[in-house]
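Remarks on the structure that follows.
A single protein chain has been omitted from the complex, and every remaining protein chain is retained in its original position.
Chain IDs A and B follow the sequence of writing; residue 1 opens each chain.
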Amino acid sequence: MILHTLNASPSSAAFTDCVRVVSRGDALVLMGDGVYAAVEDTMACDALRATGAELYLLQADVLAAGIGDKVGSANCIEMDEMVALTEQYPRQQAWY
Amino acid sequence: MIYTILVMSSPASGHCSRSAAEFALRVLARGHRIYRVFFLDAGTTNGSVSNVYPQDETDPATAWLNLAEEHAVDLVICITSALRYGMLDDTESRRHERPGATVNRAFTLSGLGQLVDACAMSDRLVTFGG
Partner (left out) sequence: MIVAISPKKSTLIVVRHSPYGSSLARASIDAALAHAAFGQPVDLLFMGDGVLQLLPCQDSSAIDARNIGRLLASLPMYDIDSIYIDARAAAHYKLDISQVPLDARPLENAELHQLMAQYDHLMGF
């Protein structure tokens, strides 16, 4: 059970490495440029969904990016909920 | 729960360090304790007194200073990284014959042992980088 955070665009090595490790039973929070990986109907988004992990997006970063209408029903969260995720998952891996 | 927060990001690159400060504040709001915030590599520049921001932007240091002053959060900057990034306190600026301290007094320069200690004492290590 790992909480992953991705703070890099879907074209980055961080994304490639992250997707290799994230698994069912984990959670992944997309932040900063990481939110672009949640744009629907992209290879990146498909790859994230295929991991089976719970996906979350930091709302502030989604708003900044202007992609609110492109991430479908993705779970956008406030920072308080991110803290709640860290309570639930005993370890966090930061991908950047 | 007891948290250690590791900040690798510079305030000048993206807004990851702002997110880290906000995370810290929310950790406290949820009733947890922060054992230490440790700044490493480019993250050491969060302690700078010299950064100047336009009037229409919030100085990212404000959030860290608030955590230190209002919530007594221990802000520690890795001394090895700090020197490379020009982050000096009074002692180091005298030791290395530099014009003056560049680190805000709310931050302490110390060794990586402080990070190791913090991790040993914490239930959660949360890293912010990039």
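Throughout what follows, contacts are C-beta pairs under 8 Å (C-beta built on N, C-alpha and C of every residue); 3 or more make two chains touch, one makes a residue touch a chain.
Here the structure is a predicted model, which is why all the values come from computation and not from measurement.
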Checklist entry - Touching the left-out chain: which of B:D74, B:E92 or B:D117? => result B:D117
Checklist entry - Going by the touch rule given at the top, which residues of subunit A touch the chain that is not shown? => result 1-2, 13-14, 16-17, 20-23, 26, 90-96
Checklist outcome for this item: subunit B positions in touch with the non-displayed chain are 6, 8, 40-42, 80-81, 84, 111-113, 115-117, 119-122, 125, 127, 129
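FYI, only the chains that are shown with their structure count from here on.
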Checklist entry - In their shared complex, at which residues does subunit B touch subunit A? => result 1, 3, 8-9, 14-16, 19, 22-23, 26-27, 29-30, 32, 123-130
Item to check | Footprint of subunit B on subunit A - complex, ascending | outcome: 5, 7-8, 14, 31-33, 58, 60, 79-80, 82-84, 86-87, 90-92, 94, 96
